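Rest of the complex left out; these chains stay put.
Order as written gives the chain letters A, B and C; numbering starts at 1 within each chain.
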Amino acid sequence: MTIHILNPNSLVHVTDGIARAVAAIAAASAVPIKCHTLAEGPPGIETQAHVDGVVTPLLLQAKGLEVDASAFIIACFSDPGLAALREQSRRPVLGIAEAAILTAMTLGQRFGIISILSKSIPRHMRYLGAMGVLDRLAGDLPLELGVQALADEDQTFARLVAVGRALRDTRGAEVVILGCAGMTAFRARLETELGICVVEPCQAAAAMAVGRVALARAQ
Amino acid sequence: MTIHILNPNSLVHVTDGIARAVAAIAAASAVPIKCHTLAEGPPGIETQAHVDGVVTPLLLQAKGLEVDASAFIIACFSDPGLAALREQSRRPVLGIAEAAILTAMTLGQRFGIISILSKSIPRHMRYLGAMGVLDRLAGDLPLELGVQALADEDQTFARLVAVGRALRDTRGAEVVILGCAGMTAFRARLETELGICVVEPCQAAAAMAVGRVALARAQ
Amino acid sequence: MTIHILNPNSLVHVTDGIARAVAAIAAASAVPIKCHTLAEGPPGIETQAHVDGVVTPLLLQAKGLEVDASAFIIACFSDPGLAALREQSRRPVLGIAEAAILTAMTLGQRFGIISILSKSIPRHMRYLGAMGVLDRLAGDLPLELGVQALADEDQTFARLVAVGRALRDTRGAEVVILGCAGMTAFRARLETELGICVVEPCQAAAAMAVGRVALARAQ
């Protein structure tokens, strides 16, 4: 049996980054964790059309993996297809945004979210509303960095620190969520810099899945 | 210019029913209202996979209609692709669920929803949460009738009345929304029977679109 | 039949401004739109005493117009008498604040409100709470300009832009509502300046009323 992590975009190096993010968790898991790239996905999930558009191929991919799946994780911060895959599969299904938020809810009373771009924030707000947890949100603030700017690690980290501090100091966040699957490398340093917990969503989901696999044995 | 109503399922007779539902409204509209069937859609939107799965062809269909569109209406009570089409199009875009709910909010303090099947209710709850209007919901109760049972009009109407009364009398609904695009024929009789407003979502959305077309002239 | 817009203050030039604001909408309406001044009203609705005080004469005025009314619109951003007129009349009754808010809810996930003075904000908060839509509010910020200062169009526009930017950039508003019946003239320029939708409440309500008149034909 296997925990399958589904990266709904088509970039193999993103999938590889997710695999690195969860490698230490995989070492502590009773079952292997395997990461998959969605060949039919776009190179990045940037619009609501992308979010909705990947669901059909994602469901198909998951159907093929169902037989040996211990659990599924959808590895995009918009949790595309989460409700649909839960209807389709008999296995535990987690989304990295939902898992990060539920994890953050055990680490502080109000959480902040660091988004890449402001245009994804309305999507997050709809999702937090659907989850019914808006009272726990301190704020959701964007880095407002484009793809090229993100490639500059020093600049990206500087923005992460600036936005993290704003969430902590002016919005009252006690814990911060990285609102994207691709910022794992910064987590530990950012946590040290801010002095409050920083949740990386792929790791939060993988850890929760490890727990669910254990839970399934009890049931 | 035209108000385009997009039925995201593939059944022409459903599209025809929507056209009949909005015929009188079309007669009062400054622009024509045209109903479209989505050939690539499933014969009915019954699961979250259907909801998500129709978005890509729906967006493509809408792109082809953009040039002469005054407004778009997505004619399925799950409002598939609403956020995505709003990102894609420069025209007003309405969903029949959202339009029905906003209309009901002007007709009573708490609204009830009559769903076909209980399995769609969690989807509605997520949507009402995302809209941020759960405090206005009196209740969402199912007819719990399958396709064959629905074909029996007397039985269907009897259930509509029973569920409508439950919403009115035990949940405190002042107005009731028909939670499906296919119950137009019962609206007027049900309103008479219950003595409170009954909102048919295709009509609510078409009427709101007529208003938006007028609004665009002022801007 | 006629859509009657009731300006609950006594200033004819305000009524004339409303008429100009909705002129283009009236041109697209199946029925005429007629604006009325409330002779018994105060010269401006500035206090809660004004809001409550105009209801009795407003209801009387509306009663006289009922026979040929297609719909009523109460044209003050505090929606005075809205619930009362809904109890009295058999026609659709809309308030410009409610209509603006419901319209904004289709144009963005979180809306901002630009108020004239901070002292009206608590009144708005009570109203948004009664509507059950506080989760959709990005913020409500005042121009804090007195009557004389408002007469200076350049200064007023500069403040509108400053407050609109604050709502957009620091509060996360995707759409902005003009929280007063008298700022129509600035709408289009402000929308251009801010790059996000700006809702003028009289227009939003008139457009919605045009839709309701069409809806009534279907029912």
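Keep this in mind: contacts are C-beta pairs under 8 Å (C-beta built on N, C-alpha and C of every residue); 3 or more make two chains touch, one makes a residue touch a chain.
These numbers were taken from a predicted model, which means no experiment stands behind them.
**Student:** Total copies in the complex, given 3 are shown here: how many?
**Tutor:** My count of identical chains over the entire file-defined complex is 6.
We take it that only the chains that are shown with their structure count from here on.
**Student:** With over half of the numbers shared counting as same, classify the subunit A/subunit C interface as same or different.
**Tutor:** Under half shared, hence different.
**Student:** When you average C-alpha coordinates per chain, which one falls nearest the overall C-alpha average? Tell me, please.
**Tutor:** B
**Student:** If you count the C-beta pairs in contact for each pair of chains, which pair comes out on top?
**Tutor:** Looking at every pair of chains, the most contacts join B-C.
**Student:** For subunit A versus subunit B, what separation do you get between their C-alpha means, in angstrom?
**Tutor:** One centre to the other, that is 33 Å.
**Student:** Counting in whole Å, what is the centre-to-centre distance of subunit A and subunit C, each centre being its mean C-alpha position?
**Tutor:** 41
**Student:** Would you mind listing the residues of subunit B that make contact with two or more other chains?
**Tutor:** 131-132, 134
**Student:** For the complex, which residues does subunit C have touching subunit B?
**Tutor:** Contacts found on subunit C: 21-25, 27-30, 92, 94, 98-99, 102-103, 105-106, 131-136, 187-188, 191, 200, 203-204, 206-215, 217-219.
**Student:** Mind listing the subunit A positions that touch subunit B in their complex?
**Tutor:** The contact residues of subunit A facing subunit B are 47-49, 51-53, 55-56, 59, 80-81, 83-84, 86-88, 123, 126-127, 129-132, 134.
**Student:** Quick one: in the complex, what on subunit C touches subunit A?
**Tutor:** So the residues of subunit C in touch with subunit A come to 108-110, 135, 172, 174.
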